[in-house]
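Every protein chain except one is present and positioned as in the full complex.
On to subunit A.
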Amino acid sequence: MSFAQTFSFGESRDSVSRFGTTSCPARPHRPPRSLGCPLGPAGWPAGAAARTGARCPAGRVFGFHFSFPGLAHFLSHRTAPGRGVQGPHLSRVPPAFPVDPKEANSCGSRRAKRAQRDGKLQKSSALCPPPRLSRNSRPWARAPQLIHSPGAGPALHVHTRVRGGLAPAAAAPPKSRPGSRSPLPAGKPEPMALFAVFQTSFLLALLSLRAYQSEVLVEPLPLTPESLNVSIDSAHQYLNLQWSVHSLAYYQELKMLFQIQISRMKTSNVIWVGNYSTVVKRDPVLHWSWKSELPLECATHFVRMRSRVDDAKIPEPRFWSNWSSWKEADAQKSLGRDPLFLFPKDKLVEEGSNVTICYMSRNQQDNISCYLEGQQIHGEQLDSNVSAFKLNKVSFIRKTGTNIFCKVDQKDVIKGIVLFVSKVLEEPKDFSCETQDFKTLTCTWDPGTDTSLPKRSSQSYTLFESFSGKKILCEHKNSCNWQVDSDSQEMYNFTLVAENALGNRSVSVLFSLTHRVHPKTPYNLFLKNVSGTKATVTWKVHPIGNYSTLLCQLDLLGEGNVIQQHNVSIKENGEYLLSELEPDTEYMARVRCADANHFWKWSGSISQKFITAEAAPSEALDVWRNVKSVSGRPTVTLFWKPLSKLHANGKILSYNVTVENLDRLSGLEVHSVPATANGTELTLDQDSYQIHVTALNSAGPSPASVIVVSGDPGNEEVEEERVNGTEDGFSVSWKPQSGKAIGYVVEWCDHPQDLPCDLQWKNLSSNTTSTVISSGAFRPGVRYNFRIYEISTERMAYLLEKKAGYLKELAPSDNPQVVVSNLTSHSFTLSWKDYSTDSQPGFIQGYYVYLRSKAEKECHPGFKKATLPDKSACCQHRIDNPEQKTFVMENLQPESVYEFLVTPYTSAGSGPLDAFTKVTTPDEYSHILIRIILPMIVCVLLIMITCYLKSQWMKEKCYPDIPDPYKSNVLSLIKSKENPHLTIMNVSDCVPDAIEVIHKPEGSKIQFLGASKSLTETEFTKPAYLYLLPAEKNYSGPGPCICFENLTYNEAAADSGSCGHFPVTPEALPGQPGPLTSPENLLKALEKNYMNSLGETAAGEASLNYVSQLASQMSGDKDSLPANPPEPVLCSEYKMQMAIPLGLASPPPAENSGLSSTTPLDQSEHYR
């Protein structure tokens, strides 16, 4: 948005005439002092002077000054009746302002020249600014002056002017300036009076004759414009004028000049004055248009005009006619009664031009604001209800136009217009025409910016040829085809006109047809007789005329680059022999052609690829060997570098290796190696062998490469030297030994840390003793070993020197693995013998041993203080010998913690200082303790082993087995002699001290589901004991007792892992005090339960389980505990041992028993 606004309205600027050319307008109403002729009231040449043709005293002809008062009167007799000289009032009538003829005539030409210079199109009618009045154009400067002398009647003072200046008036002496000298002394008029009378008489005679002749030859020309009609073209803002001129009596046509005045709003407000020159024919109707910058709807315009003959046929002086009456052009009448109007509607302008917008309000009181793209714009008030906005150099915003709107603040009224700004129509660029066949001319150009808008199509292009006068409308925006009719026309002058709704631009080109030949692309490009080094190229071209010769350019390209270039002149068929080609190489032949006589443009190119034939390899292979001994036999590994494409001359199919024994006469041994391999391995013996290696392609073998190897590896004990690497590589030098060398070979590995190490070698001439070994594979921090061999005349290689070096040394990345040994209370030994110095990223120059301890602040002798990267202090010892890989730390404190670190260093720095190893020195007396404790431990172990081995003996001695009463001899004796039912003891014999009733939780749970409700869970959660003996005085209350089994009685019982544990509920005690407190009742109850249990257990499987009860806090029988164990109750009494059947020990009690109790068994149950 760059609408610069200026609101100064120069009325005289908004003028464009539509037809013809106008001369420059005169500035209106500039009052001249007088005109060259006496004028009538309307400015028309007055009276007799106009009539007789002696209207102006042709001063320049006669050069006289009329001073007779009677002369005017005399002249008045020559005028038509009623048109006498008007006397003094003549000079009061303001005549039309004369136009400076030079400016008027030159304006149009100046504009045209400027337009041509600026490259712009010249419109059909030039717009001229109002002319400036030069000093020379001032009427008083050169026109005869009519001066009124009061009291003396009309007096005509004519200052005649000879071309180039004013002639001094003779009759009336000029007013002498003060101080100037008069040629005649005043007061002596007599001689001059006589001369004047004579002169006047002669002049009058001549004047009479002249006036008579003019009256006969020239009729008066009252060519006042008539019937002036003004119409409005609102869309284009034109005022269209139409008028007519009559009374061309004596002339078929007459060139006339019309002066037009345009006023705005009122007649006195003249905004534009201009001249329009045209040739008028008999009774013509003339048209002319004026373009207003201000939309015509916003203001009423008035137009009037006058005319003047401007034809060479009419001698000067020529006079303006009267002004026509003012004609009004008012477009406001048809607008309607809307409160607000905004103009112009849908204005289309070109980018960069100026636009004037106006609004017209019906109500002067309305406050109106106008906006453009959201920004308020301010204008100039032309009238009480009309304002205008001038937008300078409008820029292109969008194709869809820009809304400009005004709104009345007090009312809901918005009026808007859309302004369309189109891109500037550009002059076509790169306009050129050419032909390919002399039949069609193709003109092309760059159309530039598209100027299309909604409802406005883009620019169209018209091609005009001036010699033939033909014109065609181009179908495309950037090209046009012109048919060449015949061969006769050689020269063409084309004008391309681009035109849109706002204007046009044109560009021309003049050329000869034969100079604009653009041949068609050649065709049928072939290659024949292609050998290894030569090939023939053939092609064809489209003929151009009968005698035209084409110049063709043949390019030979290899890998995209032009290798050869040849120019060939041909008519139709082209052929060229290409030579100096490389075998087995891909080339491309490319051909293009142009007119040989007048080069204009190259044609399109045609190209064809081809490959030359193969040839035998041109160079021998570069071969090297590596001899090593495998299982006592020398093994030779041959290496060769593949031939370059330049020397291979084709695809290598295989390599031939021929081995010849030089020590013994034997046949040649030939090995064929595939082309993919670049080496082979040969197992030889201790003899010397000559090896020939050749490369084979389809055309033949390459020259042989010869190398001699021997089983003797030669002197390998050569001291290794160091070599420094630089950015360029390693500079290796050596000293010749024998002086008979035919060359030298430097051997190294590109990747020495890999296997294979990518062996490389470099052949050098015999006069070379140094070289620089460079390789892209060299990396910093890698040790490269170089071996220099001397090649003898027998083509045998002898090791001369060994070199090792780094391209750039780096600091070690790892520290050695250090082993601590000989640790004593005052010293220990560090050892890193496994550390390899050869595989480090630099030459190891030594080691740093760091030691730090919290106990010791001072460093030991040989150490110095150092600061680690973490700012901690430590002691450092430097070992300068890289082969010293042990170090003894001495003078240490016993029972102290030491931290040490061993790191190597190279010229680039030392290894990482991060992982310190801790070592604690032992106590001084620890060895004594060890001497005592160790034997003791050994003794104890011996005793334990002995006890374990003699456990049976130990058992017998320490805790012998309790004898089984059933196995007692006494029992067998009683059994055999007395009552077979006699048991060991009866219940009555042994009064139990307590009976423990043990509850079996799992069994109880199931049983109590169907049991009586008196046996609730709470009743079974706590075991109860029946205290049968008063000896247990201290026992009070129920408590848990732990039973243990004496496994020595029954192994089966021990396997079961359970013992009968019969809890007795406390509540059961009061309920059965009587029966259970007595031993008899108890036994009965037990017997009853036991009988039930036996009923469930097979008789054969029944066994006894002796349960001895001992009070304990912990129970070893988990089965004896209830699911919800009650609070543990201490029980420390010793319980009696009882024998119960095994089946009764673990199973739950009978369902109807509710209580279980251990009782002495009935005799019948214990015997089988």
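Quick note on the criterion: a residue touches a chain if its C-beta (ideal position, glycine included) is under 8 Å from a C-beta of that chain, and two chains touch if they have at least 3 such contacts; residues count from 1.
One rule holds for everything that comes next: contacts and distances are computed from a predicted model.
Candidate names were "Auxin-responsive protein", "Septin", "Pyrroline-5-carboxylate reductase" or "Leukemia inhibitory factor", and the UniProt protein name of the unshown chain is "Leukemia inhibitory factor".
Here one chain is not drawn; of A:Asn403, A:Asn493, A:Asn678 or A:Ser821, the residue touching it is A:Asn403. Between the chain not shown and the residues A:Gly374, A:Gly739 or A:Pro869, the one that touches is A:Gly374.
Among A:Met265, A:Ile314, A:Val418 or A:Ala908, only A:Val418 touches the chain left out of the display. What subunit A contributes to its contact with the hidden chain is residues 345-346, 371, 373-374, 399-403, 405, 407, 412-418, 454-455.
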